[in-house]
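Removed from the display is one protein chain of the complex; every other protein chain stays in position.
We call the chains A and B, going by the order they appear; numbering starts again at 1 in every chain.
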Amino acid sequence: MSYIETIRSCDDMVTPGMSACQGCGGELILRKVLQIAGKNTIVCVPPGCMSGAGVVGWNYQTGMKIPVHIPLLTNTASFLAGVSQIYQRKGRTDVNIIAVAGDGATADGGFQALSGAAERNEKMLYVCYDNEGYMNTGFQRSSTTTKGSRTSTTPLGKVINGKEQHQKYMPLILSMHHLDYCATASPSHMADMVLKIEQGLAASKKGFAYLHIFSPCPTGWLFEPNQSIQIARKAVASNIFPLWEMKDGKYKITFENKKPIPAADFLHSIGKFKKLSAEDIEEIQKEADRRYKLIKNLALA
Amino acid sequence: MSKIKAMTGNTTAAIAASLCRPDLIAAYPITPQSSVAEYLSELVHDGILDANLVTTESEHSVMSVIQGAACAGARTFTATSAQGLAFMYEPYFQMSTMRLPMVMALVTREMISPCTVWSGQQDAMSVRDAGWIQVFVENNQEIMDMIIQGYMIAEHDDVLIPVNVCYDGFYLSHLVEGVEIPTQKEVDAFLPPVHFNHAVLDPDDPIAVDSLTSGEVLMRYRKTHLEAMEKALDIIEEVDKKFSASFGRSYGGAIETYQCEDADIVLITVGGMTGTARDAVDIARANGIKVGLLKLRFVRPFPAKRIAKALSDKKGFAVVDRSVCFGWSTGPMYTEIRAALTNENCDFSHFSAIGGLGGADISLKHMLIVIEKLEKEKNQPGQKDTLWLTKEL
Partner (left out) sequence: MKNRAHITPVGNEGMYILDTASWRTEKPVMDKDLCIECGLCLSYCPVNAIIFNKNNKYQITYDFCKGCGICAVECPRKAITMIAEGGENNE
């Protein structure tokens, strides 16, 4: 079955009317992950854009066709570990246990819980939709925000311009937790993303599986909503967001860029990078190249 | 046939928990509670206790893992102290307000700063308003008995509130006393299997657990939580009677009074210090002082009516607190006892006594000094200065 056939035959598990922005990468990711997971699923969506959009329920109503809970920003992986443990204990090992969490809940506040659950190899699929910031609360910076980004807590000012630090590269960090499956994905490369979601779900039955998915944010990054997929495509094409996976300790690049585009092409199409200096762009290009080379070497090892 | 063994408080807590057939135990080490987790780990690793044991990377995750397990319908257990409790405060508050039953041993310890690892009750007192049921025990036998009773109270259909069994760090956790251990059969006959299901994540019955809530609706949930706390006061008495019928030991319910009936003055204590206070009362009585002891067992729900009834015809009372109430210049239980007495006659002579902070001792001499001061001032109504139970006293 082709990935299109997979997607079109899977029912949507999320409420049809959720208040994510037009063109939201996160909404696309949330729906696809849960469509493929299906009805036999329990999902946790911590505070962030997705929960803020109404999927975790309001008063007496729910926002999903499957059981859903909004854990704390700081404990998604731990909460799910508890659920997972009991479902294993009850012999209901067929149930999918999934987290769909933003980068704030994953790389910052929730990092300790995530690292702990990954190290203990708790059985779950943890999906991070990385829109590089705390978008729901007004676009504040997070540790995955690209260097130079204009965010509400790293504004363009007279003395300091944009975020001063490089991003923390979560997928590689998680891959060092001895996971069965760890991968990056982008909604622009949907066939690859669907396959990785399926592999993640399968791996989650044996241990901790991690997916880090690039989530373009038109409202926070400042670009036209209809460009979301184009932006994601450029992120992959420039090697700023390489697509790779680690399975049973072996790294593999799942999408080779025969002719990568310059980082500048990606950066110039996004409003928050408008005031980047030539030096900043050069640094981001260097960082992207360095990281890509590192992953390539890991793949060859 | 139950047996009596000489055991530390921590070992007692671990054995009590294992007898209650928990599905999942989450643990993280912290002085003075670590040996609870260690003993439970041995039981699990030796195949004696069939429970999922999760040794997390922090206390925040301990309570989070437990919450996830409870949302899958499990009976859970853990233990912590001071800094650990503070770190888990985020999911701790949520545990009670999501109305998920469990029993947690709180091995009470002083809060940092100043830097300390020793006994105190500041940790337990500082979470009084987090919606949990709190009981303070006097000795290791009571640890055993209250953990078992705790599950029955917490999981009761009209309660559904988690329970903290608080016992003094080091004084009870590390010191050895004789404890009668009920058999597994006896506990199974007493404690029904876990059955709560009001907030379960299950694909067979999909719901949103803890949906975003408007203020109007949230107020209803708070109200029903408060009402459940009220109901718990009755259920605490019921469970004490049931436990007494099954195991032969009663603790009097939310409070225990000792020699109060004809007393002029009453000494009020919380936790392990009660043992010392009993001895002091006996000595004072032998010297002709008509003093009684009120052991405050349950701090939450606060047994205001029972306290008011026990003290209504007395001339004076003093409350010994092992913690401080910042902003009141007294101990915290003193402020609450006073609040419980607002409708009674205003002629009480009363004061707060603070001692035993950071592991310091509350000695027999201290208790006798409190009684002496109470006796001396019993005919002078009103609040007296707070008495600090220092070494120099």
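Couple of notes before you dig in:
Methods note: a residue touches a chain if its C-beta (ideal position, glycine included) is under 8 Å from a C-beta of that chain, and two chains touch if they have at least 3 such contacts.
Just so we're clear, the structure is a prediction, and the values are computed from it rather than from any experiment.
Within the full complex, the residue among B:16, B:40, B:82 or B:98 touching the omitted chain is B:98.
From the options A:230, A:254 or A:269, the residue with contact to the unseen chain in the full assembly is A:230. Note that of B:224, B:250, B:312 or B:390, the residue touching the chain absent from this view is B:224. Although one chain is not drawn, the whole complex shows that of B:198, B:241 or B:365 it is B:198 that touches it. Within chain A, the residues in touch with the undisplayed chain are 3-4, 7-9, 12, 15-20, 22-25, 27-28, 31, 35, 54, 57-63, 65, 187, 190, 224-230. Seen from chain B, the chain kept out of the figure touches residues 98-100, 157, 160, 197-200, 205-211, 213, 217-218, 220-221, 223-224.
Basically, only the chains that are shown with their structure count from here on.
Separation between the centroids of chain A and chain B, computed from CA atoms only, is 43 Å. Every residue of chain B that touches chain A in the complex is listed here, in rising order: 23-24, 26, 52, 54-58, 60-61, 64-74, 90-91, 94, 201-203, 205-214, 217. The residues of chain A lying in touch with chain B in their complex are 39-42, 51, 54, 56-72, 74-75, 78-90, 95, 112-113, 115-117, 119-120.
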